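Note that one protein chain is taken out, while the other chains of the complex remain in position.
Note that the chains are named A, B and C in the order they appear, and that numbering of residues resets to 1 at the start of each chain.
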Amino acid sequence: MKNLYAPIRARVTRIEELSENVRLFRFKKDRGRFAKNHGGLTFIPGQFVMAGVWGYGESPIGILSSPYEDSFMEILVRKVGVVTNALHRLNVGDEMTIRGPYGNGFPISSFEGKDVVMVSGGCGIPPIAALIEYIIQKRERFGRVYLLYGAATPEDILARKRLDTWGRHINILLTVDHPSPEWKGHVGLVSEMVKDIEINPLNAVATMCGPGPMMTALERILRPLGISDRRIYVSLERKMQCGIGKCQHCVTGDSYVCIDGPVYNFDEIDKNWD
Amino acid sequence: MAKRISESLITKIEGHGSLHVDWEGRKAKLHVVEGERLFEGILVGRTAEEVHWITPRICGVCPIAHNLASVKAVEDALGIIPNPTTVLLRRLMMTGQMIQSHVLHLFFLALPDYIGLDRATELAEKDPKAFGRALRLKEVSDEIAFCIAGRNVHPTTTTIGGFHKIPDKSSLQRLLRMLEKTSPDASWTARLFTSLPYPELDADLELLSLKGDGYSIYDGDTISSSRNDDTSVKGYKEAIEEEVREYSTAKFGSYRKREIMVGALARIAINGKGLGQKARKFAKSLDLNNPFHNNLAQAIEILHFHEEAIMLIEKLIEEGMDGTVVRPSINPPLKGIGAVEAPRGGLYHEVHLREDGKVTYANIITPTVQNLTSIEKSSQTLLDSNPAASKEELKRLMEMLVRAYDPCLTCSVH
Amino acid sequence: MQREAKKLKVGIFDFTDCEGCQVKLVSLRERLLALLERVEIVNWRLGQEKNRMDRFDLVLIEGCPITQDEIDLLKLLRERSTHLIGFGTCATMGGIPAIMDQKERAKWYNKIYGPQYKPRGIDSLPLTSYVKVDFLIHGCPVDENEIVRVMEELLSGKKPAYRGYSVCFQCKLAGNPCRLINGKPCLGPVTQGGCGAICVSGGSPCYGCFGIRDTAQIEGLLDILKGMADKEEIERYFTMFLRYTKEYNEIVRPFMERENG
Partner (left out) sequence: MIKNYKMEPVIERNSIPSLLKILSSDYSIIAPQERNGEVVFDDLKDPECLVLGYKVTILPPKKYLFPPEEILFTYSGKGVRTPSITSKKLLIFGLSLRDLEAITQLDEIMSTPHPDYFYWKRRSRSILVGVTDESVHAPPGGDLILERMDDELYRAIPLTQAGKKIVKGRFFKKQDILPHKGEGNQVMEELRKLLLDPETLAEAVKWSRAEGHPVWEELGKRCIGCGICTYVCPICHCFSMENSVSLDGSTCTRCRKWDACTLPGFARIAGGYDHHPSQKKRYYNWYYHKFVRGYKEYGKSQCVACGRCQTYCPARIDIEKELLGIVKDYREACG
């Protein structure tokens, strides 16, 4: 029997300051590489790790890096509480703690052969980013692929460099609420870009991540596109302490977000009382 | 304003006060600037059961003394005579109280003066072994308070007529083992303080203490003076007068209009015959006219009360304990006085109750109030008897003198 | 692990109070020495002779700012400190002195000191009535383990957290009979835990000295108390320590008024 509450040591190998409150952390295991599953992945896109600092606790954070990468992982950390503040105080070379990956992730094999629409805003990008990396590796197995990404200002668009790379393989639709003078792209709501999407709604899946208001975009984007609730996947955010289905903090209705989630069919969570 | 008060306050005493010396006229005054809390007003309208909950908050250094003085006053008003177990446990609480307070004062506040340190924690670096002894004594006294009173500061277990909860035998046995282990530390303390270089001062002191059987601190019923002028506790208010002075938020007390000193030195002067065997040997070296020797007296008391605590616990274990809480008598007088010897001297609580148990009147006289007049007088003597000393030296000596009285200005402005 | 390279500059100040919370600090004994390894105490009137009034990383304030001098010093300390922390119930909620308000105080000055006396005290209000306070370590007196917990959090750069649970947690662990079930008033359920339920364990009531906890269901408790105590008694419980809390003024007082009329 193992003490599943004790994390492993990891080392920060790179920190990118993405905005005032958001940093990207790249870390590697103190010893060895991350284990791959039989599909050759170190995690399933949509899964999360319990990332933390000794003595400060840990938080569930979605993995952003490519699931094919086994020498490091990347996460985006927004400074909101004790743990994320402690992470933000780390420097390259410092030790951090990791447990996981945990959760279900996207049902990626069922996405194959279908059009994929991914909607994201603000900090909701990590699980989507991993999913995109996954799709790009096997691009031929998917139909038309769209990323709709909205941010408050151009500076708030995360992972911009990677967006350029991704743009060579999938369709990217960017929009901001408040443009800077140099901004040449779309200004306004994500939903206004629906008209630029061409998919076969009967053979399409969609994913949604991001802050609460993005969820209302469902009504204006995914439903107008004709994608059924059953094929819309949502990543939920809940308080988590154990990450392994024991402590009861993350429950929603009948399920544990840490093991049954964080990815749910939209119609599944729609029925939950909380 | 703010700068003024923070800079001139006497450090390492309980509460806020400063010495004001008129160097031209060679006059010393003790200004007490603690804010008034008006406890005697706070108590009115509260219930009898709340009195001993509120009064410990007068002083966090001697809360047990206030707690028991209140309990005794209310019991007196309700015609309650507590059972022997209760009395033994309260006496045990008081031994813990004395050691707690004296250890804090001697090691943390007074000792640095005598060995040339700024603060007690420097001793931890210079002589960790000695400091360890002080900490062990602090620990054992805190444990007595935890075990009997429920907490080291502000008791939770005491009630009118007895205790809400009395300790079990096994926790008393645990205490006993701790006490036995720390016996050498208590003796060491008495030896250490016998060896210190106390400044010479003949202050011609009149010493005042409660007196009863033995070395009585919980149940003395006579206020006894070293000048053979005794009063019954019942007459405390007539004998001990309090005077309001415009420069102080604390009143200045006197005994039959004379300056008196209360506290450890006075207790040994009045009750010395009742000291435990080990402590008695050290009492001979006391100079009863030198207030600096109050520190030595406190060290001797640590040894005495340490011995007494062991004796009381052995008695409690041997005789067995009865946790019965005694109920009020029929037609009680509703007016009562409770007096104990707090670490700094005689402490008097008086309470008047209404039929429904609400307080209608409260009066509290604390030891430091009684000492303030004497502190000023001794400071004056120090000033007068050292005409050649420099201002700095005199200031240092005077602060040391104030500290030797172990004044609790917090208590004095209750 | 993250360590602060520089020692925090700490000041410990006391206003009008019983100083019992500082006694608790000394009662930390070995743990106090460990704490002193990590901080530099630049001002502590009770503990040391040499004191400075420069800038502080952390100021602990015990006691209630009753006099004008204390109020002025409090404001000065606020300006000069990064973290200002209330230490003990007198500082955090006004404490026992706050049983009386300004009007009652005026009456008692006269009775206790006589008509000639010029009072120094103004009113017994918590620190928060005058300045912004960064954290409140409640307790009459504070609890040793809570001091250590908050200090550990501060030293490791965390924002200290209030306890989310009520006194009832540790009260059940202690195996105490429930006062409320036995018809005796108790503020434990609405009071922040961390005290070890020490008063109830000793047989005394809980008067809420650890402060009202987050999202306390005060009206629910008042409904229970109503069944066992008269209005005056409920009032006495809530005014022992909690008179100047928002909850007392916004929930308890209106509840009492409704009950009256």
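Note that in this section a residue touches a chain if its C-beta (ideal position, glycine included) is under 8 Å from a C-beta of that chain, and two chains touch if they have at least 3 such contacts.
Quick caveat: nothing in here was measured; it's all calculated off a predicted structure.
Peer 1: Any idea which chains on screen the missing one touches?
Peer 2: Every shown chain touched by the left-out chain: A, C.
Peer 1: Which one, C:Ile71, C:Val142 or C:Ala216, makes contact with the chain that was left out?
Peer 2: C:Ala216
Peer 1: Can you tell me which of C:Leu35, C:Ile85 or C:Leu242 touches the chain that was removed from the display?
Peer 2: C:Leu35
Peer 1: By the contact criterion defined above, which parts of chain A meet the unshown chain? Give residue numbers in ascending order.
Peer 2: Where chain A meets the chain not shown: residues 1-7, 9, 52, 54-57, 59, 80-84, 212, 237-239, 241-242, 244-249, 251-254, 259, 273-274.
Peer 1: What residue numbers in chain C mark contact with the hidden partner chain?
Peer 2: 1-3, 31, 34-35, 37-38, 148-149, 151-153, 155-156, 164-166, 168-169, 172-173, 175-178, 180-181, 186, 188-190, 213-217, 219-221, 223-224
Quick note on the criterion: only the chains that are shown with their structure count from here on.
Peer 1: Indicate which of the five shapes (line, ring, star, complete, other) describes how the chains touch one another.
Peer 2: Topology of touching chains reads as a line.
Peer 1: Which chain's C-alpha centroid is most distant from that of chain A?
Peer 2: Of all chains, B has its centre farthest from that of chain A.
Peer 1: Quick check on this structure: which chain has its C-alpha centroid closest to the centroid of all protein C-alpha atoms?
Peer 2: Chain nearest the overall C-alpha centroid, as shown: C.
Peer 1: Distance between chain A and chain B based on Cα centroids, please, to the nearest Å.
Peer 2: So the centre of chain A lies 66 Å away from the centre of chain B.
Peer 1: Please output the residue numbers of chain C that touch at least 2 other chains, ranges allowed.
Peer 2: In chain C, no residue touches at least two other chains, as defined above.
Peer 1: Which chain B residues touch at least two other chains?
Peer 2: none
Peer 1: Of all residues in chain C, which touch chain A in the complex?
Peer 2: 1-2, 156-159, 161
Peer 1: Okay, in this complex, where on chain B does chain C touch?
Peer 2: 1-7, 9, 11-16, 33-38, 40-42, 46-47, 50, 53-54, 56-61, 63, 104, 108-109, 112, 118-121, 124, 135, 138-139, 142, 149-157, 159, 163-165, 244, 246, 249, 251, 410, 413
Peer 1: Which residues of chain A touch chain C once you look at their complex with the stated criterion?
Peer 2: Against chain C, the touching part of chain A is residues 53-56, 82, 85-86, 89-90, 95.
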